[in-house]
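Single-structure report; data block below.
Only one protein chain is missing; all other protein chains are in place.
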Amino acid sequence: MRYFTKQQGQKEAVPVDLEPLGNDQYKVTVNGKTYQVDALMLEHGTMTMLVDGQSYGVEFEENGDEVGVLLRGQVTRFDVADERRLRLRAATAGFSVEGKQLVTAPMPGKVVKVLVKVGDEVKEGQGLVVVEAMKMENELKSPKAGKVTELFAKEGTAVENNAKLVVVE
Amino acid sequence: MRYFTKQQGQKEAVPVDLEPLGNDQYKVTVNGKTYQVDALMLEHGTMTMLVDGQSYGVEFEENGDEVGVLLRGQVTRFDVADERRLRLRAATAGFSVEGKQLVTAPMPGKVVKVLVKVGDEVKEGQGLVVVEAMKMENELKSPKAGKVTELFAKEGTAVENNAKLVVVE
Amino acid sequence: MPKIRKVLVANRGEIAIRVMRTCKELGIATAAVYSEADRSALHVRTADQAYFVGPPPSRESYLVQQRIIDAAKQAGADAIHPGYGFLSENASFVRACEAAGITFIGPPASAMDAMGEKTRARANMIKAGVPVVPGSTEPFASLEEARAYAEKIGCPVMLKAAGGGGGKGMRKVERIADFDSSWRAAKSEAMNAFGNDAVYIEKYLEKPHHVEIQVFADQHGNTIHLNERECSAQRRHQKVVEETPSPILTPEMRAKMGEVAVKAAKAVNYVGAGTVEFLVDVHRNFYFLEMNTRLQVEHPVTEWVTGLDLVALQIRAAEGEKLPLTAAPEPRGHSIEVRVYAEDPSRNFMPSPGKITYLRVPGGPNVRDDSGVFPGYTVPNFYDPMISKLSVWAPTRREAIARTQRALSEYVVKGITTNIRYLKAILAHPEFIGGDYDTSFLTREHDTLLGVEDAKLSEMALLASTVHAYQRDQKRAKSLPAASGQGGGNGGVSPWKLALRRR
Partner (left out) sequence: MPKIRKVLVANRGEIAIRVMRTCKELGIATAAVYSEADRSALHVRTADQAYFVGPPPSRESYLVQQRIIDAAKQAGADAIHPGYGFLSENASFVRACEAAGITFIGPPASAMDAMGEKTRARANMIKAGVPVVPGSTEPFASLEEARAYAEKIGCPVMLKAAGGGGGKGMRKVERIADFDSSWRAAKSEAMNAFGNDAVYIEKYLEKPHHVEIQVFADQHGNTIHLNERECSAQRRHQKVVEETPSPILTPEMRAKMGEVAVKAAKAVNYVGAGTVEFLVDVHRNFYFLEMNTRLQVEHPVTEWVTGLDLVALQIRAAEGEKLPLTAAPEPRGHSIEVRVYAEDPSRNFMPSPGKITYLRVPGGPNVRDDSGVFPGYTVPNFYDPMISKLSVWAPTRREAIARTQRALSEYVVKGITTNIRYLKAILAHPEFIGGDYDTSFLTREHDTLLGVEDAKLSEMALLASTVHAYQRDQKRAKSLPAASGQGGGNGGVSPWKLALRRR
């Protein structure tokens, strides 16, 4: 079974061949190297994995298509898809966001101040919106120099995680 | 809404009238006394309950029709049914076990010794079967004087929780 | 004064639970207060009684004095413990308690007046002969006036909320160009946190250490110190790691700073637990920074090395008992505390409220977790993002660092993002291990502290994630046939039968 495993922050997905041997044993081949993996999934997204005698407690957290992997104190994020799913995605995805940047709420909170209005020219790093969460104010800055073309944020309103706030073009 | 709430170890079920007031508030009347109950169910069978300003952390464990309730260090077990369910039960239940006593495995384990055979006369408290679990041997004793009429336990076999072992009649 | 029989804890989260634990051990009943956002919080269940005090924003609930007093009366509480933050340094609340005949577990209002307003505190300390950091002593009438003062003493300067500490309403201003926005932010945060938007200006000392002295006083005029805490590992003026003893203090310096701290406390007729904060410069001169007239978040490290229970001492002092000791005990071993925050260090420490889906807390020898959360709990959006304080003890600093690392490696929190890995990176940093780290450490080493990737571990994580994907797909495949059966009509006869029956 072939998977394409893409680590967050890396450009390319790596092909990984996985052969289930039953009894929680897997043969996994990646980058020309084959591992014998003993992997037992426990409850709550915990896995106990043995590779070459090394023992790894692995904690997973799914987040959409991605899965966060906590292993010996290191967190890495992967997007793993088989060939069928990869084709499916290629068909639905594909619009480009080049040039246009959407600033979203990085956490649920309250918009306490909107520092720009539609049409404003902004510099890179200039404050756009101040969101308060957990008693801390966080100024969201423009990711690029450009013009504010859309403004969703309203002072005094609550926003959800990932809510659209400003578009800079 | 009327419920019949029977505490384990007590003979009679107590009628309890529960009126949901919305917003996790309930009016509950039992034994002629009416309580205003603020009860919010959390995950994992935990409830936070306020009655007359008193705060109770309540932990539930369901076990068939019964529910175990841990509250301020005390565990009590209840069987709660509404009228419809009570009628349903009355229809399906009803065979008597008087006179005939079934001895079952009180935990998963291994039968290490069978001390009686079918037809034996046994005294009350006489050892019938020895079950080992977690490195401890537990001798199961006859609940009454009588005759062994059925024997399910076999030496050396593993048994599940509540497995039938011996019938004394 | 009679024994306290019931304490209302006017706080939430881990500190409310910390106080209730000691009360329970002392046989004292407890009452909690909770806002709408906290009905499900652990402190509600930990208390014997609980009272609703209003909507989620603390200004409308935990900071409304009358509601807290009313709850205490309703509960029949004879004392109120304020925890830290909220009303803990509010002199008018102390007076309100007094008026209501309820014992406030903390210093008298007069000591708070003298120390609580940080500008007044500075003036008082100067009078008492305690060295202070150069800065403003009077409130500013306008932004312009404040800016002018900053220009006069020269950047960098620190903006600080007069009304309270904990990093709220605090800003460092590097260049005068940033002054206006920092001033506004500091004032707004100060208002939110303390209901008081007064902000003052201090000269920023370069590379200072933040070292504080725990003091304790009874009602009979006995005042002692309980040694120091090193709190220089700060980010945005919020402490992240604390330890005692301070690795830079000699016994002579400890004695000298302790003496000055006691002098400061005595100057305001202090009673109960308080902390005198100092900045220590590169020449090991120390300056009074402020006095926190309450229990500190980092009090556990002092408890570890002294064997004392500071909350129990607070209660005893409030009951009028004499201090059970007359001098600082010799520090025994070493203790480190790390603060576990619901925040994402790699996204500029963005707060990360949300539901904790899984929680595994470290255990074993000499590890203490003071937490206010539980699996299934949703960390609300309205309050401080600290979910736990983890502290350890060991005979030596080296062993304490190793133990903290070990404990952090056992800590698993899922559902929200925490700073646990960041804490590990701090403890592993040579500057921290060396012991001579100043308050610029965390900011200066920010990139290093975000960590580098271990290629071998990434490869193992890649294997794990692929097995995870395989199992996920297998599970989906199992549930899929049923669904596609319904959609495509291959699922058998039941739709037919149903249709026929209907006719």
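For reference, chains read A, B and C in written order, and residue numbers begin at 1 within each chain.
Keep this in mind: a residue touches a chain if its C-beta (ideal position, glycine included) is under 8 Å from a C-beta of that chain, and two chains touch if they have at least 3 such contacts.
Because the structure is a prediction, the values reported are computed rather than measured.
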| field | Contacting the left-out chain in the complete assembly, out of C:Asn366, C:Ser458 or C:Gln471 | value | C:Asn366
| remark: Sole touch to the unshown chain from C:Glu60, C:Asp180, C:Asp197 or C:Asp309: residue C:Asp309
| note | Missing-chain contact, candidates C:Phe52, C:Tyr149 or C:Phe374, resolves to C:Phe374
| So that we can see where the missing chain sits, which residues of chain A does it touch? | 24, 40, 42-44, 46, 48, 50, 53-57
| said: Which parts of chain C face the unshown chain closely enough to count as touching? | reply: 17-18, 21-22, 24-27, 300, 303, 307, 309, 332-333, 358, 360-361, 363-371, 374-375, 395, 399, 402-403, 405-406, 409, 489, 494-496, 498-502
| said: Please output the residues of chain B touching the missing chain, sorted low to high. | reply: 1, 3, 5, 7, 14, 16, 18, 20, 26, 28, 30, 35, 37, 39, 41, 44-47, 49, 51, 54, 56, 58-61, 67, 69-76, 78, 80-82, 106-109, 112, 127, 132-139, 161
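By definition in this document, only the chains that are shown with their structure count from here on.
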| Centroid spacing, where centroids are CA-atom means, of chain A and chain C in whole angstrom | 30
| said: Nearest whole angstrom, what separates the Cα centre of chain B from the Cα centre of chain C? | reply: 46
| chain A and chain B: spacing of chain centres that average the CA atoms, whole Å | 48
| message | Touching at least two other chains at once: which residues of chain A meet that condition? | response | none
